[in-house]
Structure formats: structure tokens, C-alpha cells
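One protein chain omitted, others in place.
Right, subunit A next:
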Amino acid sequence: MNPFSSGTRLRDMIKAIRACKTAAEERAVVRKECAAIRSSISENDQDYSHRNIAKLMFIHMLGYPTHFGQMECLKLIASAGFPEKRIGYLGLMLLLDERQEVLMLVTNSLKQDLGHTNQYIVGLALCALGNICSAEMARDLAPEVERLLLTRDPNIKKKAALCSIRIIRKVPDLAENFLSPATSLLKEKHHGVLIAGVQLCTDLCKVSEDASNHLRKNCTEGLVRILKDICNSPYAPEYDIAGITDPFLHIRVLRLLRMLGHGDADTSEYINDILAQVASKTESNKNAGNAILYECVETIMGIEATSGLRVLAINILGRFLSNRDNNIRYVALNMLMKAISVDSQAVQRHRTTILECVKDSDASIRKRALELVFLLVNDTNAKPLTKELVDYLEVSDQDFKGDLTSKICSIIEKFSQEKKWYIDQMVKVLSLAGNYVKDNVWHALIVAISNAPDLQGYSVRSLYKAFQLSSEQVSLVQVTIWCIGEYGEMLVNNVGVLQVEEPMTVTESDAVDVLESCLTHHSTDITTQSMCLIALLKLSSRFPPSSGRVKEIITTHIGSVVLELQQRAIEFNSIIQRHQNIKSSLVERMPVLDESTFISKRAGSSQANISTEKSNQQLPSGASLKLSNGVAKPAASPLVDLLDLSLDDTPVPTSTSNDFLHDLLDVGLTNSSSSASGTDILMDLLSIGTPVQSNTTPENGSSIKGFNDILPIAKPNTATVQVVDLLDGLASNGSHPGAQSPVHPSIIAYQSSTLKITFSFTKQPDKPQVTQIHATFMNLSSEAYTDFIFQAAVPKFIQLHLDPANSNHLPASGNGRITQTFTITNTQHGQKPLAMRIRIAYKVSNQERLEQGQINNFPPGL
């Protein structure tokens, strides 16, 4: 029976599947087919095994499990005929992957086929090996491949060369064995061999410095000759694409030349001429030509090219950028981003065009252009560029607003020379896209306003005006509420009016109206409502005539179903009713928030930010600010604990407002706190919500410097632990700067006065859903724990697998630790963050203890 001419049954199956109207029908057909194939396999039906694999390939493509066909592939590979082997190898490559043990079994067949006399069979084996080989197989079969590199047949040679690439990627130690055969491949005439050889050389350069030195010395000349030949060769029908001979080989050679010329002046000089020739002679009216030009520009940027050549390259990019084809514009933007480090002046010249691209209708182009604009901003052009971007923000697509807003905010913060400009721009952004502004950004705005006494009146007035126009932007509302609470009387009395301002009249009751409308608006969240209540309390002392109305508003919330609001309302009510004498000192204006502390704290988190951003592209920038939020509730003061009702169960943003309350009451009721401590605690409110005690102030100021000194191992001293919390993310960040797989900072998952739990994360790059967590438990008390048991619970969409802990005995005072590893699979990876409840049971001098907690501060992207 001939498998390729007959195959009617395969056709029938495909027809049946095509005829299916619904997914359920398709599943039924596939199930029936799979059953038939299984029985055919178990009956050891040789005649049909070929067809079975062909069917399984189709079923596999549709996305159904086909693992039962794997052994059948091995049988086909072991059979003698070429067609059987052919389909067997194809099945092997599709249905198997290197993690599976079945692969071990194929090594022997591969070895035999590599030594086969038929060149096509050798080719099959090489191809399979090149696609699926594992490190072990690479070691076993490397000598065979090496031998095949030296055969005469070009078809075998090219495949052997690519197979070698796989081998040296798997086992870089073997690189030196391949160096001299690879060099000899570059002398061939056959294009397939050349392209494979050039790729092999490129990979050798990547893995070994010696190899790149060797190639630089011995092969540069040959490569230039290859490039010259294909540039100048007459029409070659076999390799011709749109009038250019083999653009793929062009590109490959250019890339290898880039590697050789990178950082090497002599080689760069040597290849200067040929690059100039390629750059000026290649036709740019077809895609193939543009691909070569693109590669050539990249090479010119990558090597130590002469200035003349660079001008040529930049001009090509300029031409690309003004091209009407979107593909060309896209690559131009891509390339300009790389060129900016080489010649930023030249890129600046194209600023207007790039800015136009930000407004393009194509999302891919917009994204590229925005990144590029961000890199282009400097002190001189920041103002006009910001204006352009802010103007565009008004009309941009909803799904682009997030990116655009975060970029604009960074630009505004980075390049603000004067505060007024900064405040103006921020108010604009908040009113246009306040819903997309990250919390840390508006926190920074509040810090800035509190530090500018002469602009406070101006700020509160412009916020008030902006609020009148766009009251649905959450962060604008929040900033406005805060400012009205703090600077309400400046709004009403027109304190510190600047010359540019238009005069406006706002009455006390207007200000209270704003707060009341926010408080009662249906879409306002709890954080905002809590902020409203505080602002109202503050106004009641600033505007004595309105205090009656304020009291009424507050009283209406005494019965609020939200515990947080209810409590605030009751407490504030009693302050208004019974503590009139201390009220005014209670609600004094916030002490000036210290900018430098804020900056250094933010620095800590934004560095962690960068690392996560780098490691995980799916994250919008700045998403990880809350890294250490909600971590470790230290027993800072009993009052805080008392008021801290249900922090664990509320969503993260609310925790900020909870702190607000602590701070307010902390400053007020204890009365003894100095203003310095107030500042610090307020800082926390505005930054990450981890209270830092005031006695660590000197350490806070220099916390950045202390990074290296303080290991993320906690000392029993709580004050230090706080600083460690903040820095933990950084420490782990520093330790894997160049890792390519996503790196997630370790977190302090739980901390009480007696126990500290640290989580660190590892992930396999190819399995984004699965995370391995290494938990370390440390005893902070002075007594040892026995019978230590850790339990964890996760939401339904997460699967959890706990490995046994290494011990159940935990020595006192951090003198030892228990480690435990567990694996979690987030089936909704990218959509829902991890969350976990934990329970720890242990015995202290034979008394049972139980601690519980919830972990919400997993780094994003897990």
C-alpha cells in the first residue's frame, strides 16, 4: 500500500472534521478517530501506522492530545523505508518535545541514520536532531554531526551546520570543536551551505570570545567577498527575489559582520567600503531591498563606522520614516530607537515626524513612536513636546491612554524646571486622563504642592476649576479633595493669587459642596470617600460657619455599611461634638511632606519597577509600586493596631486610606508626637504604606546608601526590619541584573512580632503560569518553636502543590530557618494576580500557637 497516493481514509477524516458545524461535533469526530488509531496501534497494524501518524499530525494541529502516537513514531523511524522514516521523523518533531523520556529512545535510531548511505535519510536525521535535540543527545551525537560537516554533499552540510547551532546552544563547551569546520563552510559556493555556515559562525561568536576573535582574524575578508559577489552577481534565477540575489544571505552576512565589527576599529574600517556600497546601491522600491537596507543600517550603527557612513545610515532611516508604507515606518522607528544612542542629534531632526507617528491610527506604530519620543525628550524640548502629547491625550484611543499617560507623567516629573509648570501639567493630565494615572504619580503631586507654600493657593484654585469640568477622573478628584481639606481657606479667601490667574469667587459652601458631592456620588470608591470625610473634618475647623453642615454630612455616614466609613464618621462625629477644645489642633494643616525622603523611598520602588518591567513585558509601567504594600504589619503603636480593623481583607488601595486615619489620629490624640514623626508617617501614607518609625529618620535619609550594608536577613530589631522591607526588592533585583527569564523580587510574605516569612520566586521561562516559591521561615521570638506546620490556601483558579518542609523545628531569635518549596499554577495568568491565605501552627514550650494571614503583595506577573 502506498501511503502517499492512497490515504483516502486521511482525506475522509479531514473531510469529516471540516464538515463539523460546532466544536462539540469536531470533538466527537476526533475522539472517534483517536479511538480507532489507538486500537490500530495496539493491534500493531504496520500497514496503517503511516497513515495513523499523518492523522495524528492533523489532530495535533487542531489542538488535541496525541501523546499515544509517540511510540508509533519511533517504530516508523526504525523501519527501513524512506517514506516511513520521513513521516516518523515529522511526527517526532511535532508530537514530541525534548522533555519527554521517549526522546532518549530515539538517540540510537538517530545515530544509525546519521551514518546511513542515503543522503536523504541522513538529512532527515539531521533535521530532526537540529529541531529537538536535548543537551544529552547533543553530547552523544556531536561527533557524528562534526563528521557530516565535512562531507561533500551540500544538502547534508547545510543541515549539519544548523544542527551544530542547536548543539552549541545546548552545550556551549562543544563550540571549539565546530570552529574550524564552520570556517571552512564560508568558502563554499552553495547558498544554502553559506547561509547555514554564516549562522553557525554567528552563534559561535555568541558563545565564545575566542571564536569571535578567530573569525574576526580569518573570515572577515571571506565574508566581504561573499557580500561583494552577491551584490554584483548577474541575475541568478534560483535565488532572485525582486531583482536582488538572495536577500536572506545578504542579511545573514551583514549580521555576522556586525558582530565582528562591534567594538573593533580595524574590522570596522575594513568593512566600511562594502557597507557603503550596499547602503547606496541597494534598490529601495521593494520589500527585499528594504530588508537589506534595514539590516545594513543596523550594522552601521552597531560597528565603529565612520561619520560619513553614519550620515548615510541616518538618511536611509529618514527616507524610511517618510515612506507611506506602514511596515517601513515601523522598522524605521524601531531602528531610530537604537540610533539614538549613537547620534541623538540626527534623530532629533526627525522629531516632528515621530510625533506625528504617535498619533497614527496603527497601534503598533503608535507604541513604537511613543517609546521613541520618550527617549527624545530633553530639557530644551520638554515643554513643547509635553504640550503636544497632552493635547493628543484628549483625542487618543481609550486603550492607548494608559501608556500615553504614564509616559507623559514621567516626562513631566523628569523635566520639570519650575513647580508651576509641573503643577499645571499635572492638573491637565489628571483632568484628561485621571483614571489612568498611577497612585504614586498623584502622591508625588501632593508632596510637591505641600512643599510649595506660595503655590498652594494657586494649586487648590486650579484643581477646583478642573474639578468643575471633569469630576469623573478619580485621581483628579482625590488630589482636589486633599487640597481642599488642607488649603480650603486659600480657595475661599483667594490667598496668594498669581498675576496670571483669573479672579474667581468660591464660597465656603461651594467648597463643602464639592466634598459632599464626591462623598455621595454613586461611583466614588471607599478611598475617595474616606478622604472626603477627613477633608470635611478639616474644613469644619477652617470654616466655623459651615461646621454645622459638615457635622450633618458626617452624621449621615454613621450608619454606613462600609466599616471603614462608619468608623471614621463615628470618630469624627465625636471629635466635633465632644472635643471642640482640641479639635483645632487635631486638624492642623499637614506638616510639610519631606520631598527627599519621598524621592528616596520612591526610588526604591521604582527601581524594583524597572526590573519587573524589564522582566515582564505584559506589565504596564509602574505597576509594581505596591510591592511592599500590605506587607508585615509591625506593632508600631497600639493605637494603629486598634484602628486597623480589616486591612487584610480590603483591597489594596484602601490600605492607604487606613493609614490616613492612623496618621491623623496618631498625630492628634497622642499629642506628644513631634511633628517630625508626623512627617514620617505621612510620608508613608503617600508612598507605600509601610509605616516607618520616626526614630529611624537618619537611616531613612540615607536608605539608598544603606542598601548594600543591610542584608535582607532580618535582625530582631523592628526598626531595621522596616528598612529591610523597603529594600528587599532592590537587593534581589541587584543580584540578577542580566537574567533573561523573568526575575521577580522576593517579598516578605508575612511578618508578626514572632515570625517572619520570606518568599522568593523562580519561574521557567517557557511556563509563565507556573511559579516555584521558596518560603523561608524565621523565628523572631526568643523561644524555639516545635511541631511547626505551614498551611496555605489559594483561590480556585490557582493550583497549589506543597513540598515537605526541611524541618519542623525552628530555633529562636532567627538562629535558623525552615525552608519549604511549593509550586503554584496560576490558570488565569496575566488576568488575575496571585493571592494566598496562610496558617502557621507551632508549639512554644508545648503550648499550641496559631498565626494566620493573607498575602496580597505578590509581585505582579506571577
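The definition used in the following text is that contacts are C-beta pairs under 8 Å (C-beta built on N, C-alpha and C of every residue); 3 or more make two chains touch, one makes a residue touch a chain; residues count from 1.
The rule we apply is simple: contacts and distances are computed from a predicted model.
Taking the options "AP complex subunit beta", "glutathione transferase", "AP complex subunit sigma" or "Dynein light chain" in turn, only "AP complex subunit sigma" matches the UniProt protein name of the chain that is not displayed. Remark: the omitted chain is touched by one listed residue; of A:L162, A:V477, A:A792 or A:L810 this is A:L162.
The chain not shown here is touched by just one of A:R139, A:K228 or A:H262, and that residue is A:H262.
When the full complex is taken into account, the listed residue touching the unshown chain is A:I599, out of A:A36, A:V311, A:I599 or A:L802.
Here one chain is not drawn; of A:P65, A:G115, A:G308 or A:P544, the residue touching it is A:P65. One chain of the complex is left out; on subunit A, the residues touching it are 2-5, 10-11, 14, 18, 54, 57-58, 61-65, 82-83, 86-87, 90, 93-94, 97-99, 120, 123, 127, 130-131, 155, 158-159, 162-163, 165-166, 191-192, 195-196, 199, 202, 205-206, 238-239, 241, 246-249, 251, 255, 258-259, 262, 287-288, 290-291, 294-295, 298, 301-302, 326-331, 334, 337-338, 340-341, 361-365, 367, 374-375, 410, 413-419, 422, 444, 447-448, 595-596, 599-600, 602-603, 606-607, 610, 614-615, 617-618, 704, 740, 766-769.
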